[in-house]
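All remarks here apply to the structure that follows.
Entry: chain A
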Amino acid sequence: MTTMITLDDISKKYPGSARPAVQNLNLEVEKGETLVLLGPSGCGKTTTLEMINRLVTPTSGNIFINGRNTSTLKTTELRREIGYVIQDAGLFPHRTVAQNIATVPQLLKWQSERIEERVDELLEMVHLAPDEYRNRMPSELSGGQRQRVGVARALAADPDVILMDEPFGALDPITRGHLQSEFLRLQDEIHKTIVFVTHDIDEALRMGDRIAVFGPDSTIEQLDTPMRLITAPASPYVENFVGGDTTMRVLGLMEVRADEQSPSSAEIETVESGTPTNEIRIAGSEVRDILVTDDRGRPQRWVLADALDDLSGTVSDLPGSVPVEIEAGSSMREAAGALLSMPGENPRAVIVDEDGRVIGALTLADVQRAIAESGVPPSEQVGERV
Partner candidate 1 sequence: MGLNLFEYFLRNADDLLELTLTHAVVVIVSVAIAVTLGVAAAIFSRRKTRVRAVCLNVTSTFMTIPAMALFGLLIPLLGLGWGPTITALVMYALLPILHNTIAGLDGVDPRVKRAAEGIGLTPVQVFRRVELPLAWPVMLIGIRVTTLMTVSSAAIAAYVNGPGLGGDIFTGLSRIGGAGAINQVLAAVILVVLLGIILDLLLQVLGLLTGARRQRFSRRGAAS
Partner candidate 2 sequence: MTSLAAASEAGTSASRRTRFPILVPILVVLILLGVAWYISAAQLDSVTARMLEPSNVLRRAGEHAWIVFASTVLGVLFALPMGILLSRRWAKYLRTPLLAIGSAAQALPSIGIIVLLALLVGTGTNTAIVAILLFSLLPLLRNTLVAIVSCPPSVTKAAAGMGMSGTQILMRVELPLGVPVILAGWRTMLVLNVGTAALATLIGAGGLGSLIDSGMQLGRMDVVIIGSLLTASFALLIDWGASLLQRALTPRT
């Protein structure tokens, strides 16, 4: 890992205010990571962010991006190399979606064909059909769409660094969730170095590779991975800020995978629909519930072991129940929620891949094992603190 951004002993004091907004801050952001600056309002996280692209000039200290001291660069040129997304997107209301996205490439005097291509590529990337959205005005977009355009605009000139200031803050919870997942998926492809400001602990845990928790006195209380932040808060302040719900938060950080994490996966038995029932009895020495799939491996229904006594016909003739599916990669928290809401003594969900094919199974026992292995103190596992 190489360092992309270095904040070296940065302070900012606004004239006329007694306390500095940021005080002797040292921070390194690794190339390709998402670093979240988390804290209550007024803690200096936005000031810190804005010092990176010099919208705010530090009172003292140096900032290096890619080894270059930013104070030696021309601010406009520096900013054109850094993507910038803010709350409400800050789109130019008098310019079309395409013109908005093309802002920085135009400032950099790209050829117009190249700009057009890039705009379409970016619109695809943020899931807005270019033909439909290219010529729309920002006022003709929903909040979520505006924010996608904001992200596309920040990515336009393919900057190495992207600064995001509460980018999803103004959205309703459902849209916010969608955009967060989409952005995570996008980041998997583009691997930018991202500094992300938020006051929302759940958003921080979800988006961040590392999280810097700002204290009320504009210093960093803890800089750690999401999991460490939950399981080993460095101070009562951090513990209080992260709040209760430890177990659920840990689950929220874990992805559902069809490997040793969910041992039930090994026990699942699938049969393609249309298979004669008597073949199953021969194949399996022990009679277990089996999962009937279609010809592409997508789950259709569970057939209980008891029903397999009827040997005439095929599995499709047997009574069964509709399986609950969980896509690999979704959070364990969602999976646990689904399992808990299922009837029966030993609920069991089917893990599927992106194409909907069965790749494993998950039970509550698997979830419990995952919690146990995560390092959450046992006392916290029993119940949730208030």
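Regarding selection, all candidates are chains of the complex that A comes from, given by their letters.
Convention: a residue touches a chain if its C-beta (ideal position, glycine included) is under 8 Å from a C-beta of that chain, and two chains touch if they have at least 3 such contacts; residues count from 1.
Small disclaimer: the values here were computed from a predicted structure and weren't measured.
Q: Every candidate listed belongs to the same complex as chain A; state which one touches it: 1 or 2.
A: Spelled out: of the options 1 or 2, chain A touches 2.
Q: Can you list the residues on chain A that touch candidate 2 in the complex?
A: Where chain A meets candidate 2, its residues are 53, 55, 75-82, 84, 86-94, 103-104, 107, 137-139, 150, 153, 163.
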